[in-house]
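Apart from one protein chain that is not included, each protein chain of the complex appears where it belongs.
Should a chain be cited, it is by its letter among A, B and C, assigned in written order, with residues numbered from 1 in that chain.
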């Protein structure tokens, strides 16, 4: 039942993101995050944190979004699942580009590029 | 039963192609072609002709391969299914490139390029 | 660092294509697929795009130490902006 609620919160969060409702999405992802942690479901936990990153970015909180994305990378490392790493690094770099911090952007694009050719294994 | 034989001949033809056995593959695709035509199954007929094209190319018969690919385009037009057209034009152009006929290659690459951006609908 | 916005623009162009095509396919046959299958198809589209863009992206990054490399990187940037229509 908790697992179903978590799934549902993730789904609603996604839908709200699409609609551009950053605040409402954030509430859903926070709920999903809490439930996923109490369930010990790392896949759902990561999806929730990824949602929090997208919602923060949409809400004009770029540094908060970066923080969430670094957390996504941490969870992936714990899980030994590196498929989404290129994605996460690329998105962090995009955010730094948006706020004009090109040095940081370049640093993260380099990590992105290093991982885009061998999805699925750590570099 | 004929449909099963046809399916099987296509599958064996594909496997033989992968092995580099052009002649043996051609025999299977010819059989599949005959069966598909007698069944009136245009999807399988097209797959058989595509197989004949690949086998001809592998066997060092580029002009025969082009002929088969033009036939593939004809069947697609009859079926109103244009998803594979970019593919077929591109392969024809590749074959002309292989035999040094760059004028022909350029002509077919232009048709390929015109179709690659809107897969699924006629140009 | 001049190439940073180009990297972002190219990523976003590729992502738009990938997401749209994936959505069209899942809308057509998503009903009959498990979540695991959908995830695998999504990962497949990502890894194809990543592997295809690896060369162009690498060409947009250089140390900036060697002046020859800098001018080549800028030439790559201009070519990519033309080819992928990435007007800033």
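Methods note: contacts are C-beta pairs under 8 Å (C-beta built on N, C-alpha and C of every residue); 3 or more make two chains touch, one makes a residue touch a chain.
Everything numeric in this text was worked out from a predicted model, so none of it was measured.
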item	value
Visible chains in contact with the missing one	B, C
Positions on subunit C contacted by the hidden chain, ascending	14, 17-18, 21-22, 24-25, 28-29, 32-34, 36-37, 40-41, 43-45, 47-49, 51-53, 55-56, 58-59, 72, 75-76, 79-80, 82-85
Hidden partner chain, residues of subunit B it touches	83, 86-87, 90, 93-94, 97-98, 102-103, 105-106, 109-110, 112-113, 116-117, 119-120
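Operating definition for what follows: only the chains that are shown with their structure count from here on.
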item	value
Separation of mean Cα positions, subunit C and subunit B [Å, integer]	30
Intercentroid distance (Cα basis), subunit C paired with subunit A, Å	19
Distance between chain centroids, defined by C-alpha means - subunit A, subunit B (Å)	44
